[in-house]
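One protein chain omitted, others in place.
A, B and C are the chain letters, set down in written order, and residue numbers restart from 1 in every chain.
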Amino acid sequence: MAQEKKISVEELSKHNSQSDLWASINGTVWDLTSFAPSHPGGLSIILEYAGQDASRAYNEVHGPSLASRSLPSFALKGQLDESTVTDEWKSKQVSNLEHTSTPDEKPDLGQILNTYDFEAAAQKALSKKTWAFQSGAANDNLTHAANVNFYRRIFFRPRVMVGVPEPDTSTNILGNKFSVPVFSSPAALAKLAHPDGELAMYRAAHSRGTTIIACNNASFSYGEIRSAIEDQDYPLLYQLYVNKDRKATEKLVKDVSALKPAAILVTVDLPVVGKREADERIQLDAGYQAQKHMAVQSVAGDKKGSGLARSTGSFIDPNLKWSDIGWLKTLTDAPIFVKGVQSAADARKALEHGCAGIYISNHGGRAVDTAQPSILTLLEIQANCPEVLDQMEVFIDGGVRRGSDILKAICLGASAVCLGRPYLYAVGYGEEGVGHLIDILKDELETAMQQVGIRSLSEAHPGLLNTAELDPYVYRGDTHPYARKVVRRQSKL
Amino acid sequence: MAQEKKISVEELSKHNSQSDLWASINGTVWDLTSFAPSHPGGLSIILEYAGQDASRAYNEVHGPSLASRSLPSFALKGQLDESTVTDEWKSKQVSNLEHTSTPDEKPDLGQILNTYDFEAAAQKALSKKTWAFQSGAANDNLTHAANVNFYRRIFFRPRVMVGVPEPDTSTNILGNKFSVPVFSSPAALAKLAHPDGELAMYRAAHSRGTTIIACNNASFSYGEIRSAIEDQDYPLLYQLYVNKDRKATEKLVKDVSALKPAAILVTVDLPVVGKREADERIQLDAGYQAQKHMAVQSVAGDKKGSGLARSTGSFIDPNLKWSDIGWLKTLTDAPIFVKGVQSAADARKALEHGCAGIYISNHGGRAVDTAQPSILTLLEIQANCPEVLDQMEVFIDGGVRRGSDILKAICLGASAVCLGRPYLYAVGYGEEGVGHLIDILKDELETAMQQVGIRSLSEAHPGLLNTAELDPYVYRGDTHPYARKVVRRQSKL
Amino acid sequence: MAQEKKISVEELSKHNSQSDLWASINGTVWDLTSFAPSHPGGLSIILEYAGQDASRAYNEVHGPSLASRSLPSFALKGQLDESTVTDEWKSKQVSNLEHTSTPDEKPDLGQILNTYDFEAAAQKALSKKTWAFQSGAANDNLTHAANVNFYRRIFFRPRVMVGVPEPDTSTNILGNKFSVPVFSSPAALAKLAHPDGELAMYRAAHSRGTTIIACNNASFSYGEIRSAIEDQDYPLLYQLYVNKDRKATEKLVKDVSALKPAAILVTVDLPVVGKREADERIQLDAGYQAQKHMAVQSVAGDKKGSGLARSTGSFIDPNLKWSDIGWLKTLTDAPIFVKGVQSAADARKALEHGCAGIYISNHGGRAVDTAQPSILTLLEIQANCPEVLDQMEVFIDGGVRRGSDILKAICLGASAVCLGRPYLYAVGYGEEGVGHLIDILKDELETAMQQVGIRSLSEAHPGLLNTAELDPYVYRGDTHPYARKVVRRQSKL
Partner (left out) sequence: MAQEKKISVEELSKHNSQSDLWASINGTVWDLTSFAPSHPGGLSIILEYAGQDASRAYNEVHGPSLASRSLPSFALKGQLDESTVTDEWKSKQVSNLEHTSTPDEKPDLGQILNTYDFEAAAQKALSKKTWAFQSGAANDNLTHAANVNFYRRIFFRPRVMVGVPEPDTSTNILGNKFSVPVFSSPAALAKLAHPDGELAMYRAAHSRGTTIIACNNASFSYGEIRSAIEDQDYPLLYQLYVNKDRKATEKLVKDVSALKPAAILVTVDLPVVGKREADERIQLDAGYQAQKHMAVQSVAGDKKGSGLARSTGSFIDPNLKWSDIGWLKTLTDAPIFVKGVQSAADARKALEHGCAGIYISNHGGRAVDTAQPSILTLLEIQANCPEVLDQMEVFIDGGVRRGSDILKAICLGASAVCLGRPYLYAVGYGEEGVGHLIDILKDELETAMQQVGIRSLSEAHPGLLNTAELDPYVYRGDTHPYARKVVRRQSKL
């Protein structure tokens, strides 16, 4: 059996090229030659470890079972012969993440009062590379900024003397009761911030009576995350990227569906990964020879850059269509959401195609820059097809930083609100950090509910808000004066 | 008699736990065990002085009679035996307010030209803790900033050649004539800024022909404030928080009413205290062991924070309802105002429930952040129920910094304008400072009246203003396009 | 004859109190006791020179003939006996303006490209006190800033290919042809910036084919300014403040009218002088004992401050009314303008009262702060009473900094545009500086005309502008939704 074969460091070192590429991971030696080009994280990063030990870099972002689940059995070459390992060879195990600060620079969790404090703490604690990957957005970050600012431009019109002794923040979604309508947005590679990654996030959410959305590109598999808590019937959501290799997606959806996810949310706002310049700049600045080489090459060819984000997305199928919803339904019994709706027109389409819900998102400003802010899309849906809010679940993310933002989205018809970066920043403190984040948001939500004068979220309604500053920015559908005027002219000459 | 019993320092020191909690205050020893948990300022601050002398901290915020009026007679344990007091023990009397500057850093009063100068002076002169408590607002301080900025976005359209020799700023409210329609907002604990606290404020207001609103949480009791001037018939207003312990409120209202207040203003915009992060951060940063301990505890439990503000409000009844106006009327003959109206709908309700007036306020941006600015609520009332302005007195606070702001509010239908922080900052200079503040505002108001072309406030009208920049932001009642569209959907799945 | 009497320094020094107040000015000794309280520049500044020589301070702001023209003959006490003057006594002649920089710090005139360069140069070259007086505006300077910014928010919509070889900037106003429709706003005390003051301004304007508006409070009298050029028929405008002492005004108007001014412009936007805090702060900071004393006094009394501006305006009659236009017409044949119109309503009134023109102005933001910007008032007049633009001359000042601003005002219907501060800053360079300023503005105007596609100012029209950003801010007269809703309510209780 290959599984038992002992392989020496000398032997491993010979397979160090793209056409013959071995690496050892946690004691097992794999032949990655055929896998490397389709590595979600990119070929180049694997090339750096050709003929070497990749354990440290692997463990920084992946759970232990990922290699054996993802690689074909014929790729297994044997076990690393520990007797041939020298200290010098060991010392070459390099991290892919250079740290810029030591963990103790982070403030105590007790000093963290809000999501902004979590952000400041993460910027201190994370490596520059991880910070660029997690905090960055597309191009000039205009949508990222507008996501936040547009919430701030909605005023409350509180009602007084209604008796608000014990505000009830609970909600019922997809037949499940949650203590607060707050989930983590699906975000890749939580291990970058903490070894427990998504496991910690799920444990904390469960302990607070809510849940998370497990990401297709999580550090841990859906099954691993599910098993982080004892109650295997507790609702957990799953986010899916449809792979260019549709067979791979079919297998994945069936595997996940066997574990009864509360819903599957198909991401549709990232047919190609956006241009994350902070991320790309880090790669260029880092001085890694292999990557610098790539960047120089790209001068003459592809200008899409080589950042972590761009590599991560290379397997996503840009050819996904509405008709594929039918195909997905043949693969699973789970309710299906479309994640990334950005117009009333597409909200209507999701309803027509029998989706259980939509998820309004511009991918945290990481897809196309200057995409309209999420809350503006929610207002657009209200103005053009309010029936959508009645007939489907509506999730929304992008710019939520306060409990009062959550209340605003709920008042405008959302079922639940998701946060991406704040959860990644909080998980730097592990499960306790994520719990603290949820506690903060729930407390801020309760306070806001009492102060605007409602006792439960079912009493939330648009009249509690003054959205007058944003109303003129709302796209008003087919009455838009430019909607029909222009057809692309052909050259006349 | 317990009152005469001598108690040694040694004896006092034994009662130093939460379950057996004694402290000496100005020579008298009290058993605070049963009182401490309901201390408006919070339990933790009392715990710091268990078994010790609390005089210095007590006197920093409370008038001398408060203890004997608030504590039951059985709590009186005796008199501190001065012969047992050592210098070392005395030196342990700590201030709860660490000073960051010496008093002489403050500019001379003659250098203070406007309310902003008072603010700058206060920031220099106050302890960090008091500054955070008084200057801070909720969350991101967006409402606090908008309160000020929205006044600045209203233009005057002055009228010329109308003859304005001697502008008359006087007004008649509730049957009383005041020299200017300017009162202090009810604000807690003026002693934090000056030993004379509210006494100085009332004396100065009286000397200028106007008055103040005595706060439920003032450093001095209503009776003490009333007695600060000789004329016991001079109008003084009273602001009331309704206590969770309604019996306590009944007693309080009856006691105050016996002193014939010009009106009682029930605060309704603070069913729970807002999240004042500057205030909470000071607590966390201060390094006080007891408080740090609390903060750490709160990681696992309550995220509402432990600031001075949050503690202060813990006795307020969140279950107050419109029907309670009737109950209050049975307790007093004084006219009743509802303080904290933030929508036209509630202005109408106050009228229906027979209130004498409303007080438009978002608690200086200290309740729910992003509550709409006060002047926008006044415009909303104009647009939706102008009859309210005709049939009730309308006070307004929030963002008034100039005499021209006062004139704008009056032009839009307010009866009187209140200022909170500026009075607290001015009282740092004692009675003379508050007098100087009122003089400045009156002079600015007179100058503005002459320059826009009116001789008395009865000539003020909206046509003197150009509110075009704010008009689109005004909520237009039931014609609001979103008002009826959304009902909270139940889960469909 | 008193005129010939020799008075020794010793004798002069004895009359050094408010009740017996002598001073020598350029060799003549005057008894100022009865005059000092009505000194337009304030009593306190004269008190500083009681019993002393005031020549230096006098010459800094006044032309040589002012004393003999303003003071009654009985005030003349004699000639200073030069033989009694000692060096020590001479050395006490103090300047009222402390200089903060030497003249050579100013850039060469050839380096001055625009009005902003003039402003920067003036800030360097002027004393702090003069800078505060000339550059400052009221309260928070919001109108001052908006005056400039609102011009910037108007876009041009240039027309191309119309043939614009030699743009003609000339205009015909009141029967006089001017090379450019640009005058200096009437501004006090140009001598503060340059010894030639208004004389230099008038000479430069004349040499460029335009004129100035001589200010009631100029350093030189109307006659002196008129005589600065040879052509005594050249048009010169005169600005008038109506004095509380109406007889004084009657004499003044008749004296000026004898010299055939092209028009008399009555200032009506300053019934009281605004609060110029920069100006007041300088007084307080300067450390002058006499003034400091005044400031301290003012703590207990008047909060109107003691700045140069406030003192200067104390003689202005706040009781001026529209009916006084008739009175003025009995005193002069000159066309009468009302300067300081700030609403369409008052533009209509000026027409009804037979004025030859109006002058839109908010006194450079120096009267009531948050008065609407001047260009907005012009738009208001267009929207509500465009006939005014047809039937009267319309001048406008406030915020004009570029030739393109001039063109915008002309497009919107103004006859001429005035600039205040830029002329004061330019006159620091004397006649050559003011000439340079007019050259710059004329060149910028010509360039703008060619680039928007007009050959003469008679072709200017509103369609060359895109005012869409400002249009919503324009007050729309009686259709304003708040115009009739609110009457001041009387107390109901």
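In the analysis below, a contact is a pair of C-beta atoms (placed from the backbone, for glycine too) under 8 Å apart; a residue touches a chain by one contact, two chains touch by 3 or more.
Not measured: the values here are computed from a predicted model.
One chain is not displayed; in the complete assembly it touches the shown chains A, C. Touching the missing chain, out of A:N139, A:S207, A:S257 or A:S314, is residue A:N139. Summary of contacts with the chain left out: across C:V61, C:I154 or C:L192, the touching residue is C:I154. When you scan C:L71, C:V85, C:L174 or C:I229 for touch with the missing chain, the hit is C:L174. Which of C:E4, C:E88, C:D231 or C:D390 touches the hidden chain is settled by the complete complex: it is C:D390. Take chain A: the residues that touch the chain left off the picture are 139-140, 142, 146, 268-272, 274-275, 277, 280-281, 284, 292, 295-296, 298-299, 302-305, 318-322, 324, 338, 340-343, 345-346, 349, 362, 367-373, 376-377, 380, 472-475, 480-483, 485-493. If you put the missing chain back, the residues of chain C touching it would be 108-111, 113-114, 152, 154-165, 172-176, 335, 356, 379, 382-383, 386, 389-393, 402, 404, 410, 412-413, 415, 432, 436, 439-440, 442-444, 446-448, 450-453, 457-458, 460-463, 465-469, 471-472.
Quick note on the criterion: only the chains that are shown with their structure count from here on.
Annotation for chain B: without this chain, the others separate into A | C by the touch definition.
Annotation, chain B versus chain C: rotation angle of 90 degrees from the Cα superposition, expressed as a multiple of 5.
Our note on geometry: chain B versus chain C, Cα centroid distance of 45 Å, whole angstroms. For chain A, the set of residues that touch two or more other chains is empty.
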